[in-house]
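Okay, structure first, notes after.
Note that one protein chain of the assembly has been removed; the remaining protein chains are unaltered in position.
Presenting chain A:
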Amino acid sequence: MSINKQQDFGTPVSAAQQTVTLEIDGFTVTAPMGTSIMRAAASIGIDIPKLCATDSIEPFGSCRLCVVQIEGGRGMPASCTTPVAEGQKISTQSPKLADVRRGVMELYISEHPLDCLTCSANGDCELQDMAGAVGLREVRYNPAGENHLSAVKDESNPYFSFDPSKCIVCSRCVRACEETQGTFALTIDGRGFDSKVSPSQNQAFMDSECVSCGACVQACPTATLMEKSVIDHGQPEHAIVTTCAYCGVGCSFRAEMKGEQVIRMIPNKDGQANHGHSCVKGRFAFGYATHKDRVTKPMIRANINDPWKEVSWEEAIGHAASELKRLQQKYGKDSIGSITSSRCTNEEVYLMQKLTRAGFGNNNVDTCARVCHSPTGYGLKQTFGESSGTQDFDSVMEADVIMVIGANPTDGHPVFASLMKKRLREGANLIVIDPRQIDLVKTPHVQADYHLKLRPSTNVALMNALAYVIVTENLVDEAFVNERCDIESFNKWRTFIGQDMHSPEAAEAITGVPAADVRAAARLYATGKNSAIYYGLGVTEHSQGSTTVISIANLAMATGNLGRKGVGVNPLRGQNNVQGSCDMGSFPHEYPGYRHVSDDITRGLFEMTWQADLSPEPGLRIPNMFEAAIDKTFMGLYVQGEDIAQSDPDIQHVHAALRAMECVIVQDLFLNETAKFAHVFFPGSSFLEKNGTFTNAERRISPVRKVMTPLAKYQDWEVTQMLSNAMGYPMSYSHPSEIMAELASLTPTFAGVSYEKIDQLGSIQWPCNDESPTGTPIMHKDEFMRDDGKGLFMLTGYVPTAEKVTPKFPLILTTGRILSQYNVGAQTRRTQNNVWHAEDILEIHPHDAEDRGVNNQDWVGIKSRAGETVLRALISDRVQPGIVYTTFHFPESGANVITTDNSDWATNCPEYKVTAVQVTKVSQQSEWQKNYQAFSEDQLDLLAQGMAND
């Protein structure tokens, strides 16, 4: 193993098809038109000295180190900004070029600290490398002259240091912030000798608009911007490519290591989802993996009021298996089940559902996607025939109109948001449908053409109004519909949607969105050359979540925006493996590949391979498990990597259900909120400690690779296997690749997937089989995946939510997430990301705040029909009057104390986005918070007692 640095070609690749042939230093090279001479040279192993160029950003031509000579040409042009041309003859080395380069380097070094031996970039410094490359031997300028050597360091960012004394003002950081990230937080302030890199208005990084994505650190050629982990521990010595464990973008990273210690996570330039970009979570927030809160010993206890007892793995597994068997004997085969997690690998999820179906003998397996994107699975399966998004991320670069519905990409999917912003800066139009002013509505060089600020819970009414305009203004793509869609269903839908009750004017009373804006947005979407829809949990987490997904599919089919680049229906998945956990068969009614358990042929296939009798009946969904637990018919649960006691709605009901069960087994990195109700704790392994795969929002299966020994000895899939064996259902996998091979043998859409192929291609987008041996970036190109190959239109009547505002509960609470924290916060709360967001707060409109006498930072009580909690207030006009907003990253916030048990009609995905509440100024925590804090402290004491007794 070695660090094996990725080659920097100096300038970005050219997408041109046409090539030119030229000669560089006597070697012939052929390159696409538009390629820089620098890149063409690098492609044949000729490294032209450079400082201001790097291949993630456009060339700048400022350092003058990369000058070359072109036969017959004048002067010495910069090779980074000069494109190749047919027949050119180029020299990259000559005495004259050497003189110029040495002169340039001499100037740079004349005011650069000469502390190379003790510098954090020692061994990874381009300035040092270039000094060597140009043969710099002396600096003739007086070191006592004016310089920047005493410039003060900015240590404000928790993850990287900014040392302006080492800055060569190459602008790579500034350009990375603009081009790669799209935040424009950095600039060069001043002129000439006074020029310096400035975060915002000469502010500290932490006080600036910087979002800590790390692009500037990555681009910096010196130690000016440097990871503090490298400053502390020195340069890494080997690197392993793996996949991020945060959001559904699924960024590829190089885990740069020193032995078994992660020194830094560097976004992989070859990563097909992220192309070398990252966000603050994936890039920097990996410290949770070795946090002191990790529980690394198995534990058991008879009662949740007992201290935990640390035991051997054998004892823990044996105890868990015997308890589950006891429960099945006492309460019946169907009295136990499992919950899988989108934070776990495909292989782990596959084993969990296999254990449940074949080992437990029932289909009581569900996944956390139940509470996020289950409506996507349902809606897209019904209409398109497959439970997945249609495009790859890169498709957005060919979109002309981008419609973002109920998603907040800059916070939830930041790396994809950067790509989207790049396309928007190139001129694509933007329609945002969201009750709240998300950052994308107005961000540097991006402004939404239309922000349809609808009332929460009225998505379907708005989507129907958009469709009404398309149908009644003859904007339907008749050719596409006739060729690709089920005509009977289309005709029925056209009649239905063309009724005046769906007109924008009628809908305005429901949605609050001006009819003229709806009409204009519909025309823009329908007439844009390529129109693409991106949506998130603001679509799915409603009582009509599935209906909205269906209406999105209807809209895309009606306008022919499917089956090619630049268009499509793109669900932005919340967690890293939402798509994968669903693909792996963790819904109670579906085997891997979304095949119903009642399908005799499929079931027979699994029965034969698994050597077990399988139930043809759907099992319990998560909320049904809770109901059954309270009903005393569901008494045992195995939860892997999911924290239902924090993340699920109407949390007091969830806690009551957990208390009612006789055996709750939790497998996790930490004693999470669910574990506080558990009887068995299996210590989990982080993504750094195991092998497997994650599947991101674009169906991309990417490798997860073990970079360190599991702290608790076993990878999670091994623990599930041990439990299965102890339950009497044998499993004998020796590596996750064998699990993937089994899945591939049983699942047509994965038939061509193997670890060997993933290693060879880097990643694979399913379907991958004989028809698409290297995967499928764009789905439904020629036909839809329904049995008849036709897209199905479905009727989408608007049904108002049962959650109504009343004088007692006059405001609507809606929820979301923030860039620096992730989901329930179990990972990010245990990192320095807390400096950005240390608690959940309630955003409230100035008018509503004034009515209630609420000021910024005041404690406010938020009361719903389900419960009450207390948060600090932030007065903000990002929310509309009548709407309040919070995140749910901290358990003590109790955001889910107030959410109700309303759920999507088709999938029971909770209606997190709509809760009627009242907000009042208060002076202390809610009763629930006080009680929960006491319970939580007791549980931590019981954990400490268990550890002390060991």
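Convention: a contact is a pair of C-beta atoms (placed from the backbone, for glycine too) under 8 Å apart; a residue touches a chain by one contact, two chains touch by 3 or more; residues count from 1.
By our rule, contacts and distances are computed from a predicted model.
Enquirer: Can you match the unshown chain of the complex to its UniProt protein name from these: "Formate dehydrogenase delta subunit", "Carbohydrate ABC transporter membrane protein 1, CUT1 family", "Branched-chain amino acid transport system permease protein" or "Quinol oxidase subunit 4"?
Expert: "Formate dehydrogenase delta subunit"
Enquirer: Which listed residue, A:G797, A:P846 or A:P881, touches the chain dropped from view?
Expert: A:G797
Enquirer: Return the single residue from A:K5, A:K96, A:K330 or A:H596 that touches the missing chain.
Expert: Spelled out, the listed residue whose C-beta touches the missing chain is A:H596.
Enquirer: Touching the left-out chain: which of A:C116, A:I630 or A:A741?
Expert: Once the missing chain is taken into account, the touching residue is A:I630.
Enquirer: Which one touches the absent chain: A:G580, A:G619 or A:P777?
Expert: Checking the options A:G580, A:G619 or A:P777, the one contacting the hidden chain is A:G619.
Enquirer: Sort through A:S543, A:T776 or A:S876 and give me the one touching the missing partner chain.
Expert: Considering the complete complex, A:S543 is the one touching the chain left out.
Enquirer: Tell me where the left-out chain touches chain A, residue by residue.
Expert: Touch with the absent chain occurs at residues 334, 363-364, 496, 543-544, 546-547, 588-589, 596, 598, 617-621, 623-624, 627-628, 630-631, 633, 795-797, 799, 802, 901, 903, 905-908.
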